[in-house]
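Read through the structure below, which is laid out as structure tokens, and then see the notes.
A single protein chain has been removed from this complex, and every other one stays in its place.
Going in written order, the chains are labelled A and B, and every chain counts its residues from 1.
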Amino acid sequence: MHLEGKEKGGALNQWDIGFGAALLIFALWALFFWFPADIPTGFFFVNSVGQEEPGDAFFPIILASLLAGLSVIQMIQSWRDRRSNAEKDDGGSINFPNLKFLGIFLTVVGVGLSLMYWLGPLTVAFLNAAGLLEGTYRNFSDTVPYKYLGYVAGGAVMTLALIIWAEGRVRPVAVMTVIAVLVVAILLFDVALRNVLLPPNADF
Amino acid sequence: MKRLTMLACAAVVALTSSPAFAEWEPKGPINFWIGFGGGGGTDTQARALAEELEALKGWRIIPENKAGSGGRVMAAQLKDAPKDGQTIGLAINSTFDFPAGKNINIDDFTFLTMTAGSQMAILARADSGWKTLDDMVQAAKSGTNIVWANWGDQVQAGAELVARHYGIEVNHLRGKGGRSAVNALVAKDANIGWGGGVQRPLVAAGELVILSAAEPSRLVQAPDTPTLIERGVMKTGLGFQFVLVGPKDMDPEAAKAITEAVHMVLNNKDSKTAKFVTKQYPPGPLFTSGDALLEQLRANYIANQEMIKLVK
Partner (left out) sequence: MELVFEYILRGVMEVFFTADGVFDWLPIAMVFGGLMTGIAIGATPGLNGPFAMALSLPILIWVFGVNDEALLPILGFLIGIMKGATVGGAVPAVLFNTPGTPDAYLTTLDGHPMTKKGQGPKALKVAHFSSVCGDTVSDLVLFVAAPVLAVMIENILDLPEKGALIILSLSFMAAVAGSSPMKGFIVGVLGMLLALVGSTLSGNGPRMTFGIVELGNGLPLTAAILGVLIIGEIFIGLEEEVRKKGQKLRSTLDTVLGDNTFGWSERRRLLPRIGVSALIGTSIGALPGIGTTLAATLGYDVAKRFSKTPEKFGTGIPEGVAATEAANSAVSGANLIPVMSLGIPGNFAAVFIILAVESVGEFTLGPHVFKFTEIKFIEDYGTIINHDLVIAFAMFTLMMLANIMNWTVGGAFLRSLGVLVKVPKSIMLPVVLLITLTAVYAQDGGFIGIWVLLIFGLIGYALKRLDISILPFVIGFLLSPRLEEYIRGGYSASGGDGLFLLKSPLAVVFIAASILILVLANRKRKVPDEV
């Protein structure tokens, strides 16, 4: 979500008005760009028995218009609150440390997920090039150990990195827990439940 | 080198027509996509089929539900899947032959085989005293309120078409799943209902009567009752058939091997799949496959287009 607001008046709650502004922009974008391009029938359409009925854009347009209207009210309200100099500390906010946390967090998760997705296929491709294996990852997505490579590596890296970050140190108990969880997940989802796929094996 | 051997094998197979020779084998697991949600008739059938194909052939088959828009969500993903025969899907004919939306085109797929089909009928309770569609029309014209149970847009449109043809008014009652319409009928929530095949024992028990059929040909249980096509109400049936499909230009060896294996399962009367299909979609398994199936779907498509033009 985009949550930006430019601070002007001293008592203006930028998050209050910014929230309204962001959603107003979203609603207008939806109404004028998103829906026209991405909804096959209009506000009304003629159905297969020749009757006119509300189209697929009917409810989205109503909701987006409502959203736009409410956002405007929200903005006016927070503007009025500023003038009455009230509610200085009302509501929450997202500050720089929050964004920094999110940045690092999503990077860790991103690295973990990339490993999860790519490690298996890359290993198979490498073994192919070395002449040790023949066929794409698609053909080995149900073969041990290839089918566990990405999940175990990505899952372990992601979880351990987060734990170490949160605790500020490496504890054996954390490592053991992560290993245990991965083993249980594999036993449950892959061994016990035959028709369930671990990431990333359903994508190949 | 490998391809050459395979071609040679294929030639041998074609010449001797003995599939036991160089049977196609998948190189990895087969992803079997189901075009409908879990728990329904398609899902039950597909999972039984997957299990029995696996037992029969030793292939690893992983069924997965990809529900939405009458199978079209699955089809939209299937058309871009690899063509190695390791991704196939089960949906129904109208997923492909009913013109709706731009993203599904018959030519984007390889059609393997039908597995089963509906016995689409207009039903009434026996105690209504109606024996034919005309009796119902008569009653409606003399003031009886007709509540017509259905489970989807296509059949509701069909009901509307019937009503218009005879110049009567009907109220539609929408239920969830094929059984709901028959249940509503018996529970007296409706006095007319569509039945896709589940009505068989109820008709046999004399609880329900078939007023008309909405299949291209007459129904197994009502050989003397004219179809809606015969009555001139519509040009194509409303019934559906389950079709097993793969992406366009799928490996022909794979298509052949899978089709044959499915037919073997369906032909075995004691198989779970055949039993389920016979119970749920009488009279039982259907085997139309390959080019014949494609031709039928193309013909349906044209007929459906005409029907839409007609009502609009």
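The rule we apply is simple: a residue touches a chain if its C-beta (ideal position, glycine included) is under 8 Å from a C-beta of that chain, and two chains touch if they have at least 3 such contacts.
The structure presented is a predicted model; accordingly, all values stated were derived computationally and were not measured.
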Per the touch definition above, residue among A:115, A:149 or A:197 touching the missing chain: A:197
Where the unshown chain meets chain A, residue by residue: 1, 3, 15, 19-20, 23, 26, 30, 34-35, 38-41, 45, 47, 51-60, 62-64, 66-67, 70-71, 73-74, 77, 81, 84, 86-87, 90-94, 98, 101-102, 105-106, 109, 113, 117, 151, 155, 158-160, 162-163, 165-168, 173-174, 177-178, 181-182, 185, 188-189, 192-193, 196-200, 202-203
Residues from chain B at the interface with the omitted partner, ascending: 37-39, 43-44, 64-70, 72-73, 76-77, 80, 100-103, 153-154, 176-177, 183, 186-188, 198, 201-202, 204-205, 207
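Everything below uses one rule, namely that only the chains that are shown with their structure count from here on.
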Where chain A and chain B are represented by their mean Cα positions, the distance between them in whole Å: 37
Complex contacts: residues of chain B adjacent to chain A: 27-29, 31, 60, 62-64, 82, 84, 86, 101-102, 153-154, 157, 160-161, 164, 308, 311-312
Sites on chain A touched by chain B in the complex: 40, 46-50, 135, 138-143, 194-195, 197, 202
